[in-house]
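Just one protein chain is left out here, and the rest sit where they should.
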Amino acid sequence: MKDIREDIAWAKINQDVLKSLENPRKLYWVILFVAIAMLGVALGCEVYQYNVGMGVSNMDNPHMWGLYIASFIFWIGMSHSGTLLSAILHLMHADWRKPIYRFAEAMTTFSLMTAGLFVAVHLGRVWQIYYALPYPNERGAWPNFQSPLLWDAMAIFTYLSSSIIFLYVGMIPDLAICRDRMHEGWRKKLYTLLSLGWEGTDRQWRNFRVTYLTVACFLIPLAVSVHSIVASDFGMSQQPGWHITSFPPYFVAGALYSGCAAIITLFIILRYVFRFEEYMTLPILKKIVRLTFAIAMVWTYLNAVEFASVWYSHDQASKDVLIQKASGTYAPFWWGMIFCGSVVPLTLAFKRIQTNIPVLFAVSLLLNLGMWLERWMIVAPTFSHGIYPWTWDHDQWPSFVQWGMVFGSFGWFTLLFMVFCKVFPSVSMYEVKEMVYHRSQESKRLEETGKFAAAGKGAH
Amino acid sequence: MSQRHLLALYSNFNEAEAVVEELRSTQIKGFDVDKDLIVKSPIEHPEVEEFLGDKPVRVQWFTLGGALMGGLLGFFLISAAQGNFYAQFKGGKPIVPFPPNFVLTYEMFILGGVFITVLGFLICAGLPARRSPLYSANVSEDQIGILVKSDESAANTLKAIFTKHHALEIQEEAGR
Partner (left out) sequence: MSISNLLENWSKFRHTHPVDDKPHDPYKWAMSIDLDACSGCNACSVACYAENNLPVVGKEKYAHGQVMHWMRIEHYWDEDVGEEGGREFPDQGAQFLPMMCQQCEAAPCETVCPVGATNHTEDGLNSQIYNRCIGSRYCSANCPYKVRYFNWFNYPTTDNVWPAEMVQQLNPDVTVRGKGVMEKCTFCVQRLRAAEVTAKSEGRLVHDGEVQTACQQACPTSAISFGNLVDQESRVHRQWRAQQVELDKDKQAKDDHEEPSELRGYRILENMRPYPSVMYLERVRESAI
């Protein structure tokens, strides 16, 4: 089976994708309203926490960090697969990414925006957050560049701005299509402005190609460095359960993993809602599913490495944390993480499941649940069983404020994503055309040389 | 002598290529194939670059400059900031410690690279651009456009060439 039909007319591609920008159905507004309500819950919690103090989150000494930091890592992690699809696969000339990378990139941008909010929410004095920015000031005071949190701030700023730029630059030709096809109105004005007068001239395309490639080259090491730095927040500390050398690759693998799972979820939703069956085809889904499976196994392996290296070390404190994770207060969540993260993905190895949409939808949600639990299990248990025995006999449970904020973050992400899908084309039209064109040229060439029959069998 | 713009639309790259080949091989007075010809296409298509001949792309130089500038600026900004902050020890580490500064330099290197590359793209591609005199919305759909600028006298010859290669549509306009 082919990734995409090679004889789709280009005009039809435009038509199909632009249809997704038409006025939404009623259900859209209902879901949008629900998302806003969820965001409202988080806003309410934040106002309450802002006014009363961080104590309402139920955090205490020693449980200084909680769900905010865990969700922060979760959302940052989710952003990584957008880059995987758009940059790494671009360099590898895997053209099956073309119909699906746009929404993945949007997901990158929006999950970064969500993650950034968690940093703010976590701070005791969010109104002084600008102290963490390196700007010249009359006090002669600079942030502490030694702190991994500051590297985080820098890395996230770089990543967020680069992803937005990458998303935008890659969208310019499509914005020009929108400009040409839309009726008069605010949309037409918006697209005219954003498409910067793009007309697809040879000069524009030539520079576009080089720019896109260059930025992709930058984004790959950037994405890896971002999550390595997030891992440094923990790896650079002295705490048992955090001070682990394998954390950076482990975090990067976890990031790609949760991101791929999220891509499967959104793929299924968009395919269904916008009737993109022609573009988001099952063979493409199969490819991402296989990719997800591979990354899941990498993640499982790194997890095992972490446990093994702690187990065989002489670091009693770290060992205690591990034992406590598996048998203490957090045990149900820890085993839940192992189940969702390492056992559930095994189902993806079966061919029948690789294209079974309802099952995949459920599996992808479970995988992300597992990855969220993983982040929580990295952050929380270390606090309840640190190096110092005085802190041991004290458990803590996040309050509704923390849970409300986590809940609301999904609303915020949904809100951003839904608005994006209705304002910007969520499938890259020009690149699908390229894919169709190049593939049809390829088949033609094969046909001419008489190899078509032979290659056609083995290809998929 | 007054100028004239012509835009011909073709349904595929082969026809467009044939037109460009013919324009190149025919000597037409008042029309220079290297300067007055623009091909517009709905997709990025390497073959267009081939039949148009080598035209330089200079975005990479922006990238190089931006990345180096970003990295150097990052390192010196951070070190200078540390040197000027109330020089107090933190955790027994040097006041200007290298490992963290390298991490930040790396980020600034990428930041500079990406920003200046995109700036370079806008400059090299001439964006935001004024819309060219003749444009068809079909170009953003599925047709290849060939836009030429010529003297009034050459217009008919050009039109003849366009028609010969099955142009779907020819637009014309008296230019500035």
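Residue numbering begins at 1 within each chain, and the chains themselves are lettered A and B in the order written.
As a working rule, a residue touches a chain if its C-beta (ideal position, glycine included) is under 8 Å from a C-beta of that chain, and two chains touch if they have at least 3 such contacts.
Please read these numbers as outputs of a predicted model, since none were measured by experiment.
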Could you list, sorted by label, every displayed chain in contact with the chain left out?
-> A, B
May I ask which residue of A:161, A:239, A:309 or A:342 touches the chain that does not appear here?
-> A:239
Options A:25, A:394 or A:445, residue touching the unrepresented chain = A:394
Checked against the full complex, the residue among A:144, A:161, A:329 or A:347 that touches the missing chain is A:144
Note that subunit A touches the absent chain at residues 52-55, 58-65, 122-126, 128-129, 131-132, 141-144, 146-150, 153, 233, 236-239, 383, 386-391, 394, 396
Touch rule applied to subunit B and the missing chain gives residues 76, 79-96
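The criterion applied here is as follows: only the chains that are shown with their structure count from here on.
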Subunit A contact footprint on subunit B (complex, rising order) | 38-45, 48-49, 52, 55, 57, 59-60, 63, 67, 77-78, 81-82, 84-86, 90-91, 93, 97, 100-101, 103-104, 106-108, 110-111, 113-115, 117-118, 120-122, 124-132, 135, 137, 139-142, 145, 147
Can you list the residues on subunit A that touch subunit B in the complex?
-> 9-11, 14, 134, 140-142, 144-147, 150-151, 154-155, 157-158, 161-162, 165-166, 169, 172-173, 176-177, 179-181, 196-211, 214-215, 218-219, 221-222, 225, 229, 232, 430-431, 433-434, 437
